[in-house]
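So that we are looking at the same thing, I have put the structure below in structure tokens.
The complex appears here minus one protein chain, its other protein chains still in place.
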Amino acid sequence: MDARSTQAQPALSIEHIAVHFGGLVAISDMSFVVNEGEVVSLIGPNGAGKTTAFNVITGFLRPTQGEVRYRGSSLNNLKPHEVTSLGLARTFQRTSVFQSVSVFENVMIGLHRRGRSRLWDTLLALPRERESERELRARAAEILALVGIERRSRELAGSLAYGDQRLLGVALALAADPSMLLLDEPVSGMNATETARFMHLLDCLRGLGVTILLVEHDMPMVMGVSDRIVVLNYGRIIAEGPPAAIQGNPEVIRAYLGQGAKKRARD
Amino acid sequence: MINMLILGSTYALLGIGLTLIFGIMRVVNFAHGELYAFGAYFVYFIAVLLGFNFFLSLLISIVAGGILGALIEVILLRPMRGADIDTTMLIMIGAMIVMQNTEQYIWGGVAKSVSTPFPEMPLVIGPFSVSWLRLFVFFAALALIAAAYFLINRTKLGKAMRATFQDRDTASLMGVNIQAIYMATFAIGSSLAAAAGALLGPVYVVSPQMGNIASLKAFAIVILGGLGSIGGATIGGFILAFAEEMGAGYVSSGYRDAMGFLLIIAVLLFKPTGLFARSERIG
Amino acid sequence: MAKHTDFFTTLAATALLSAGLVGQAGAQTIKIGVNEPLTGPFAASGTYVVNGAKIAADEINAKGGVLGKKIELIIEDNKSNPTEAAAVAEKLITADKVPVMMGAWGSSLTLAVMPKLMEYKVPMVVETSSSGKITTSGNPYIFRISPPSAVEAAAFKNILPKMSVKKADFLVINNDWGRGSAEDFGKVLKADNVQVGLVETMDQSAQDMSAQLSKIKATDSDTIMVTTAVEQLTLLLKQATALGIKKQIITTGGSQNPDQLIDQAGVAANGTFHLTTFAPWYPDDTPNPAATKYFLAEWKKRGFNFAGATESFRGYDGIRTIAVAIEKAGKAEPEAITNALWQTELMGLNGKIKFEKQGPAGKESGQSMPNVYLIKIDNAKVILPKL
Partner (left out) sequence: MKRFLPWIALLALTSVPMWLKDPYLLNAFVTTGIFIVAAMSLNLLLGYTGQLSLGHVAFFGIGAYTSALVSLGFDVELVGGFRVIHEPWPVWLGFIMAILVSGLCGYIVGKLSFRVRGAYFVIVTISFAEVVRLVALNWVELTQGPLALTSIPPMALGLPGLGYFEFFSKQSNFYLVLGVVALSYVIISRLVNSRIGRAMVALKENESLAVSVGIDVTRYLVLAAVVSAGIAGAAGSLYAHYLKIIDPDVFLFLYTVTMVIMVISGGKGTLAGPIVGGLIFGFIPVVARSFAAPEIQWILYGLFMILIVFVLPQGIVPAIEKWFGVGEEPGVPGAAAAKIQDAR
């Protein structure tokens, strides 16, 4: 993974993105930048367009207009798996793991892009196939150790505790060897201990130089880990800045008024 | 041209039944054609063997089709609720094999014909001629389609069915009895298939094999119209009839039945949700 | 129903104990294998043929059997499926040890069985199949009593000048039978300076032929030559009437079953002509009136509908042919029966059964040349038009 180099070099830039579903405007003219090595959070009330933004960045949705660039290259016409190849990996809100496969196999699946064997190697059982598999196994063990669920590796992913499933989801994303991670509500549904563990993991990742874009409702956590926060409401950016500035922003407070009760619900 | 409309109306009946079942229950009903055959055999049984009035026999077989459908739902599908689509599909294929061979066991392989009170000489208007029976079938089918529409759009049951189609969990939360809705759906779908069989049995002949082709055609219709769309199935029925007639008339009669399938492939490649589906997510 | 191999014996065999256990002890009867479609699309016809075969077997046994032993029919269902037809032949020959067989109705079914006959050198009497390939591909174990379409067409050549046909369209079932007929009858028509217009096909399972009929209605031909099974023919006649088609309709193939047509197609059947090989309506005019009367009486006694007689007589003739051959062979062994079949001569329900050589020299198949009749349906009655 990349070393942490120049601080203010933009990694991901969102330029005038708009998304319309039929007549419905999900995002109108959104622009922001995530710099290399930064942890940025994207927050906002339900329906503000956070997950839509994620889907646009990772190629699951085509924007109606605007452009997404990562390290200088446009992501606009790429398919999701091609976006991943560029080093952007994401997690999902709800189902984030392959349920009926073992934890270890989950990570092996995640390591897909790192495999070196070709079809013929596999069919003819050439040495390269075995070598490649050995490397992948070693790497999978490393990643599981990093997120701290190595002791669960033989269990079925679907039988894991909720918090561990979220961690496995991150492990899966990490397996794609990303230079940037997009996490969609990673701690929703976690208890306090699990959340604390997760925040520690984020610190580790930051230490490894991974750029992180986070969508999250858990405010204490957002305030605790973010370098900068982008606030969305009704598909547009209403505020942007370091946590301290966002906390006191009157427009943000207004947007969140009355939303408190529903905060936890999915958008 | 007239023939096309008549064919189309019965195709639509078949299609509506199948699309209801798929849309609401997510069951790919391979036994649909067998319910069609059941309707035809039932008419044969009570009209020819028991000597009932022809029109009364039609009504009774439609009801009987519904009852059989309800039984199939309770015995075969209810225990497998929540199973994936492949599993229920296999069960219905099994049911298809059992039903078809039971028909043959009971009635033998020789085709039966149902006599009707209509005159055999056709109605001739200018250059066109059409048999009275077919004319009756056309209007009866239209009436049944209208009844199905009324049921779905204007009754409480229909409302609950539509709610279940939109979102099963929410409907269930709103107090819709999902078990009952499923049973009703399968029964209605089955009775529409039986109705198509009861109407066409006298036009054609009644044989154990008649269900095979009916199932395939029903699938074609439903895909054309978009899975789960009733209006689509109606129009799909007419489109299929049109394509077949055109295919036989202008391409080659050998490829007549290929028309429907080519149409399916074309539609799915260019508009995967069918021609008239509400935007429904695939996956 | 058919006599089946003992369940437990076969179970044991399938449980892979030993094949030796399967062998049947003691030859108290002479077995004849019958390989017919009893389920699937051809079930109706196959069942008719089997019923005819049973009448023949009972008649022969009532008269003391063959070579002093009773004959026993081992009837198996080939499910209207070529793979199964071959498997059934394998079973009949190897497990039931039948020295001779009858089958397999459809041409593709018979063709699938043929390699097995070569393999085990067991003869088979073919009772229905019409494909030319059956007797021309060099299989010396094939003895066919049904006429291939070429034979039927040749017989039609003599009738044709007496009918008024100037231009004919064809509407045939899309299988070997229909396509073969269209080809062979087409040749005969052209040779007689009759124009051949459209050749339309219909799928085996098709129920609505209106499109094809509309197309034919629009041509300037005066006659429609039709080849298909009776169910489809019924629909076709009804639909032709509904469309107001006034052309002369002649059907070929000999399994049209005029009674079923009269019964089910009603007035639509009036005025149609049919080429058939068996005329049960006028037993006295058939080649073998005594046998015809016996057969029809027996058919009726067993509660089968009269209409089935035109299909089932083939099964009756087939078994009688086999019985005569076994008697002539003097022993129930495949090779002896094969040789005896060449010498077999009897009067069947539709004419003399005697096998002529067909196919490549040295490995010819046997083909019998039955009579062909032209009948007409007039006012719901079958008549033999005097032409």
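Lettered A, B and C in written order, each chain numbered from 1.
Keep in mind that, in the parts below, a residue touches a chain if its C-beta (ideal position, glycine included) is under 8 Å from a C-beta of that chain, and two chains touch if they have at least 3 such contacts.
Just so you know, these numbers come straight off a predicted model, no measurement behind them.
**Student:** Among the chains in view, which touch the chain not shown?
**Tutor:** Hidden chain, whole complex, touched shown chains: A, B, C.
**Student:** Just one of B:47, B:137 or B:264 touches the chain that is missing; which is it?
**Tutor:** B:264
**Student:** Considering the whole complex, which of C:95, C:198, C:267 or C:347 touches the chain not shown?
**Tutor:** Going through C:95, C:198, C:267 or C:347 one by one, C:95 is the residue touching the chain not shown.
**Student:** Which of these touches the unseen chain: A:13, A:35, A:76 or A:102?
**Tutor:** With A:13, A:35, A:76 or A:102 as choices, the missing chain is touched by A:102.
**Student:** Using the touch definition up top, pick the residue from C:107, C:135 or C:207 that touches the left-out chain.
**Tutor:** C:107
**Student:** With respect to the chain omitted from the figure, which of B:102, B:153 or B:177 is a touching residue?
**Tutor:** B:102
**Student:** In the whole complex, what residues of chain C lie against the chain that is missing from view?
**Tutor:** Here the touching residues of chain C are 1, 4-7, 9-11, 13-14, 16, 18-20, 22, 38-39, 76-77, 79, 81-84, 86-87, 90-91, 93-95, 107-108, 111-112, 114-115, 131, 133, 137, 174-180, 201.
**Student:** Write the list of chain A residues that the hidden chain touches.
**Tutor:** Against the left-out chain, chain A lists 55, 58, 60, 79-82, 84-85, 89-102, 104-105, 108-113, 115, 117, 119, 122-123, 125, 129, 132-133, 136, 158, 172-173, 175-176.
**Student:** Residue-wise, where is chain B in contact with the chain that is not depicted?
**Tutor:** That gives, for chain B, the contact residues 22, 26, 28, 76, 79-80, 83-87, 89-91, 93-98, 100-102, 104-105, 212, 216, 219-220, 223, 227, 252, 254-255, 257-258, 260-262, 264-265, 268-269, 272, 281-283.
Keep this in mind: only the chains that are shown with their structure count from here on.
**Student:** Treating touching as the only link between chains, describe the layout with one word: line, ring, star, complete or other.
**Tutor:** Basically it's none of the tidy shapes, so other.
**Student:** Hey, which chain ends up farthest from chain B, C-alpha centres compared?
**Tutor:** That would be chain A.
**Student:** Going by C-alpha centres, which chain would you call the most central?
**Tutor:** The most central chain here turns out to be B.
**Student:** Need the CA-centroid distance for the pair chain A / chain C, whole Å please.
**Tutor:** The separation of the two C-alpha centroids amounts to 72 Å.
**Student:** Please report how many Å separate the Cα centroid of chain A from that of chain B, as a whole number.
**Tutor:** 48
**Student:** Give the residues of chain A touching no fewer than two other chains, as numbers and ranges.
**Tutor:** Residues: none.
**Student:** Quick check on the complex: what are the chain C residues that touch chain B?
**Tutor:** Of all residues in chain C, those touching chain B are 38-48, 174, 200-203, 205-208, 210-212, 214-215, 230-231, 234-235, 238, 241-244, 263-264, 266-268, 305, 308.
**Student:** Touching chain C in the complex: which residues of chain B?
**Tutor:** Those in contact with chain C are residues 3, 7, 101, 104, 108-111, 113, 115, 120-122, 124, 129-131, 134, 200, 204-205, 207-210, 212-213, 244-245, 248-249, 252-254, 256-257.
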